[in-house]
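This view holds just a subset of the chains, kept in their places.
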């Protein structure tokens, strides 16, 4: 293994582009001066197309979970009935947050590895018309499922006045998102996934309907009070000291996305998904999710005949390739390949080639080059 | 003014040392792998002497205000009576957080620019024995006052069972702190002040007594639930994705502090305070605070005969020198010079020399070099 070389192929944190790294090194500035205002003003409008909204996107210093909690404490009023759609461990996190806040929490448990079917939500809401908020996950990081948000939004709004909150942490920036058009009320993401930054920022946008609820919501909250952020954003500022080095980087991330073209970015992620999946199929390595429900940003593999932890350890030690394991009920049962953010089809080919060698190393019969060939074919025939 | 040169002399964010900048550029790693564990394990014990505690210091991704809120939501139980000692705008922030959480909030309002006298707290607690938590500020950033925490702790514990929460955001890392010895129950700081990092991390340590309350506290909380951080820290991990690039930097910050020696760091801050104050006195520029109550990390100046905003604008435009203005009731009435973190006595001399020139520029009669001479004398006679 080459000293100082690492291949980080997990569903976040993801590698930082060199120009973003350089941007984060800019000389520190005061957070209340003109330079900071200019920076925020420059970032502000350019986040909107990535979320697919005309609303402002709030940027909060904190992990993605802080963003999830922001949604809960701002849109769910005390004693509200809420519905959480759990398709994996990050859906489960919504449950935990809702329960921590003593909401009347309904849960739709979907087998991990599957997407929720909008009909399930439809049926549930029919039975429970008093539900005020539906919490769901766009890309479920823990399984690599991309839930059908557009369709979910459609059934939610058809049947109820409930707000739809979507955790987009592990896909926004890598998939098409039409928050306004689809009718998503709150959309959350984090910096360390498709947005190519270190962890430390979470992003939250809310619909007009959601803002109305937020502003009337009597629930105690302070640091995560979305209204404070909105108020200050009108002056291109923040209520609390912003994580400026990450904002320096975010500005350059937006440059990179615009240089490539956001629709091209989305296509690239779709392509990387298809390449990864075709490779796995060609190699006879079982995928956790179906083609229809697979996320463009992360692919989960559920080995039938080898030990995923031994495999992960092998590729880490021998090639410096970091893959993610399973979480909670999937711990030890799956591994996950991230292909988002600063990752290219060329990187996917490299990852597949290392996957093949890792399989060989742990004794699995594998036809070398077959996965790569399948991925190449996908690329060439796109 | 030299292109690409800035002198950031505000009480946070502060300049980043070059070696810390480089450290933050380390190749991104997985947050659940061995590298992250090693990093956290390396940082963990070295934060303790800076806080002056044998307890673990929790590191949370968020602004300093998230740290303040962490204290409130973890130690104050619903309906608790609490006392907030307000000596400036950050004491006021504690009030706002307590009120947001509907605590029965008592307030001791100290004129801004003065320190609280422990006797005031003593008297108040005698009258209100049901107070469960006292919130106070170590260095009040908005005025440059350093409140007498040791003495405060003494009266608090003598009189009551109340927990003492201390906001140390703008001084921890630059002043002596003996949390355990003094009897501070919760001590909070942030990354972007004396700790020489970009904003984005807040640090919270709690005493054994505080932990007992925290663990029994039924108040809803999730992202800021201190117990989650403590539990995960036992495995050198974090409950939510940590802001890894800042942790890379923190590791190097600790190297720098240890290289200089923490007691030397403390002396350097004391010296910078004395240099700055002597210079102001020599120049006839009125200080907001008394010598006895002045903070080693920030000095507030209350001009009698010139416009502080015009002055700040002048030195910014002509020399690239960023000073802080006043906040809230002090807005437009004072300006503040930060001298903490990656700042040396040599930098103070430079700042004073620019201060003199700025005063001249706005038409104030000033004997050039007199402030510098006074600061030099302090340095040389230390």
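Each chain carries a letter (A and B) given by its place in the written order, and its residues are counted from 1.
The working rule: contacts are C-beta pairs under 8 Å (C-beta built on N, C-alpha and C of every residue); 3 or more make two chains touch, one makes a residue touch a chain.
Source: prediction; values computed, not measured.
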item	value
Copy count of the single sequence across the entire complex, 2 present	4
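To be clear about the criterion, only the chains that are shown with their structure count from here on.
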item	value
Approximate Å spacing (C-alpha centroids) for the pair chain A, chain B	34
Footprint of chain B on chain A - complex, ascending	4, 6, 8, 10, 12-16, 21, 24-25, 27-33, 61-66, 69, 72, 96-97, 100-102, 190, 192, 198-200, 220-225, 239-246, 316, 322, 324-325
